[in-house]
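Excluded from the complex is one protein chain; the other protein chains are retained at their positions.
Entry: chain A
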Amino acid sequence: MPDALQLEQLLIRQGSFTLAADLAVQSGSVTAIMGPSGGGKSTLLGAVAGFVPLERGRVFWYGDDITQSPPGQRPLSILFQDNNLFPHLTIAQNIGLGRSPRLKLGTPEWSEIDTILERLGLAGMGKRKPSELSGGQQSRAALGRVLMARRPLVLLDEPFAALGPGLKQEMLDLAISSLSEAGQTLVMVTHDPDDARRVAGNVIVVAEGKAHAPLPTGQALDGATGPLRGYLAQP
């Protein structure tokens, strides 16, 4: 598989904290970012999305240099831990923003939103505000926006972490199945080795100031020899 995302000689500096990355992510793959808390997992994702300024290095998407592109013009969707949905807009509007930031949508787009809602088990809820939905339903709606946006790279910064363990697993599986259908490349932060084992083909280990090149999940999570053995041994 060709490389989709390439991080070339990246260096991020925030005060005394630094993070270096020189790696590539394959097209259509599911990659987990793992490592100790405070190691820079979210920072790495933020750098790819264009939120974290780079000290040096470049970001490529299929060979195009996107280092200078503002977040909204990068070929990616990102879901954060919270505040993915705007509470003052309806679910349908929230999803529609994935396609048009001005919400200039025609009839075909609105019916596309209905289709997505149906597919995610949210049929008929388009006119509701996020606060009228359960936590799981809100996560589905956020996922609906990613589907609507149809951008080829999807970054998940633990958007389902606040859900209970069962629901979290269910949401992750739903995300993987609906996104891989469209051939999207997926990079996600996770703390949970089981999540990684279940859905990710590769793991990027972020620790001690460095984001390592992706390793096959089994190898990365090997408790005896893998790079995360110290981290995984913790209770």
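A few points about this structure:
One rule holds in what follows: a residue touches a chain if its C-beta (ideal position, glycine included) is under 8 Å from a C-beta of that chain, and two chains touch if they have at least 3 such contacts; residues count from 1.
Here is the rule we use: contacts and distances are computed from a predicted model.
For the chain of the complex excluded from view, the name given in UniProt is "Sulfate transport system permease protein CysW" [choices: "Sulfate transport system permease protein CysW", "NADH-quinone oxidoreductase subunit L", "Ketoacid CoA transferase" or "Alpha-D-ribose 1-methylphosphonate 5-phosphate C-P lyase"].
Contact with the chain not shown here comes from a single listed residue; of A:L5, A:L19, A:A32 or A:I78, that residue is A:I78. Set against the missing chain, the residues A:Y62, A:F86 or A:W110 yield one that touches it, A:F86. Mapped onto chain A, contacts with the missing chain fall at residues 49-51, 53-56, 67-73, 76-78, 80, 83-84, 86, 88-89, 93, 97-98, 101-103, 145, 149.
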